[in-house]
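Dumping the structure here so I can ask a few things about it.
Of the protein chains in this complex, all but one are displayed in their positions.
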Amino acid sequence: MTKVLIVYFSRTGNTEQMAQYVAEGAKETGGDVTLKKVADTSVDELKAADAVVLGSPTYYGHSSGEMRRFLDKSIKYHGQLEGKVGGAFASAANIGGGNETTVLDLLHALLVHGMIVAGTAEGDHYGPVSIGAPDERVKAQCRALGERVTALAAKVSG
Amino acid sequence: MTKVLIVYFSRTGNTEQMAQYVAEGAKETGGDVTLKKVADTSVDELKAADAVVLGSPTYYGHSSGEMRRFLDKSIKYHGQLEGKVGGAFASAANIGGGNETTVLDLLHALLVHGMIVAGTAEGDHYGPVSIGAPDERVKAQCRALGERVTALAAKVSG
Amino acid sequence: MTKVLIVYFSRTGNTEQMAQYVAEGAKETGGDVTLKKVADTSVDELKAADAVVLGSPTYYGHSSGEMRRFLDKSIKYHGQLEGKVGGAFASAANIGGGNETTVLDLLHALLVHGMIVAGTAEGDHYGPVSIGAPDERVKAQCRALGERVTALAAKVSG
Partner (left out) sequence: MTKVLIVYFSRTGNTEQMAQYVAEGAKETGGDVTLKKVADTSVDELKAADAVVLGSPTYYGHSSGEMRRFLDKSIKYHGQLEGKVGGAFASAANIGGGNETTVLDLLHALLVHGMIVAGTAEGDHYGPVSIGAPDERVKAQCRALGERVTALAAKVSG
């Protein structure tokens, strides 16, 4: 089974809700899903995953300090994550409030690890963004991300 | 009077409407405003302006080819636009659809020219983004951009 | 055979040289390579490709107007390029001169099309960048991009 690790930081619960939707999409696509807060996640868990999806609220245009610190520590496995599949999502307080730059902040980190990321032609192209609490649109985008990442990881790691 | 040049590309009229709101804000702050479609604008007009504001729809995550070609041609005045004030806005079909990366595409070009750009702590931090036709939120953000840019240019060029 | 389409804009020849190195890497990995200037390329050619690699000099922080116009026209096949593999490279006049934002400009467009992009843990993480004429480092990075893209496209489209 394709191992999908979803790591998120959430303060208000919005990003956590998004993470759960991503997990649903991943499970329905046959993923063996681990869903964890970044505070409870060790970078050691990155190695076993076929796909890694990161989510964060938007803090000053980027992911939270906790998430960045986790990424800093992931240097322990630099070079060993190449070829894994990655994805990212973000919540924000308002439109134009840094949601895309937060998704890209996370995608950049995955690319620096040599990981593979896929956009989508419909909807939130770089990765799902929620303005405030996730609505039906966000739910669909998050589930689609979970499906996309899992299907791609199955193909790439198979 | 502070000369504010607003240059935009618009196909559906959404970005044009945003440009008009930016112009309103600039005028009310005492700006001498020139509002033009990019197709009707010569890069020669950049030199006389104290502030330059650019607007575009989101095409594949960035401003339109017409806007980029205009920026390519602006190399004619490379180095001569340093210290002018700049700003940018973008329309997009959907949330997460590349609106922020389009605003930043335009801001990057202004920064490469050595221009000065100001964010805002409230609302659309990098510059106004509209999802579809501009609503009241977008109107307020665009007017605020016009005010911000004009007031800053008056201070900087004064 | 994996069909790899490499499309570039080049004025001084630096980006063209990079494109040729990418082509070498792709061919050695078994790719059926088409190498074309953007002016000679129809967006119709995107459909047949398994992988699309784009290259441009850095003009005001992003790819050239010609390249952006090509991407604008690629909307003809919006949604039909999903799942193809993409990559990007850029040349620039100097370090800190917008080379990374140009690579990302191109990657964003590929992600908006729903394409798949892979970073690298070693070297130019988002895609190869050359400062002036390509040196040995750039040559190696470009060849590695050609190899990476071709191998991934073979896996994904196979």
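Chains: A, B and C, in written order; residue numbering restarts at 1 for each.
The criterion applied here is as follows: contacts are C-beta pairs under 8 Å (C-beta built on N, C-alpha and C of every residue); 3 or more make two chains touch, one makes a residue touch a chain.
Because the structure is a prediction, the values reported are computed rather than measured.
Participant: Given that one chain is not shown, which residue among B:Val7, B:Ala26, B:Leu110 or B:Cys142 touches it?
Facilitator: In the full complex, the listed residue that touches the missing chain is B:Leu110.
Participant: Who touches the missing chain here, A:Lys3, A:Lys84 or A:His108?
Facilitator: Spelled out, the listed residue whose C-beta touches the missing chain is A:His108.
Participant: Could you tell which one of C:Thr2, C:Ser56, C:Ser74 or C:Thr101 touches the chain left off the display?
Facilitator: Per the contact definition at the top, the residue touching the missing chain is C:Thr101.
Participant: Which residue from C:Val117, C:Ile131 or C:Val156 sits in contact with the chain not drawn here?
Facilitator: C:Ile131
Participant: Mind pulling the chain A residues that touch the left-out chain?
Facilitator: Residues touching the hidden chain, for chain A, are 59-66, 68-72, 74-75, 98, 101, 105, 108-109, 111-113.
Participant: Which residue numbers on chain C touch the omitted chain?
Facilitator: Answer for chain C: residues 61, 94-101, 103-104, 123-129, 131, 137, 141 touch the chain left out.
Participant: If the hidden chain were put back, which residues of chain B would touch it?
Facilitator: 78-79, 81-83, 104, 108, 110-122, 125-126, 152, 155-156
Heads up, the rule we're going with is that only the chains that are shown with their structure count from here on.
Participant: Using each chain's Cα centroid, which is most distant from the centroid of chain A?
Facilitator: With centres defined by C-alpha atoms, farthest from chain A sits B.
Participant: Report same or different for the chain A and chain B interface, where same means the shared residue numbers exceed half of all residue numbers found there.
Facilitator: Comparing the two copies, chain A and chain B contact each other through largely the same residue numbers, since over half are shared.
Participant: Averaging over Cα atoms per chain, report the distance between chain A and chain C in Å.
Facilitator: Each chain's C-alpha centroid was found; their separation is 25 Å.
Participant: So what's the Cα centroid distance for chain B and chain C, whole Å?
Facilitator: Chain B and chain C have C-alpha centres separated by 29 Å.
Participant: Averaging over Cα atoms per chain, report the distance between chain A and chain B in Å.
Facilitator: About 32 Å, centre to centre.
Participant: Can you tell me which residues of chain A touch two or more of the remaining chains?
Facilitator: Residues 104, 125-126 of chain A touch two or more partner chains.
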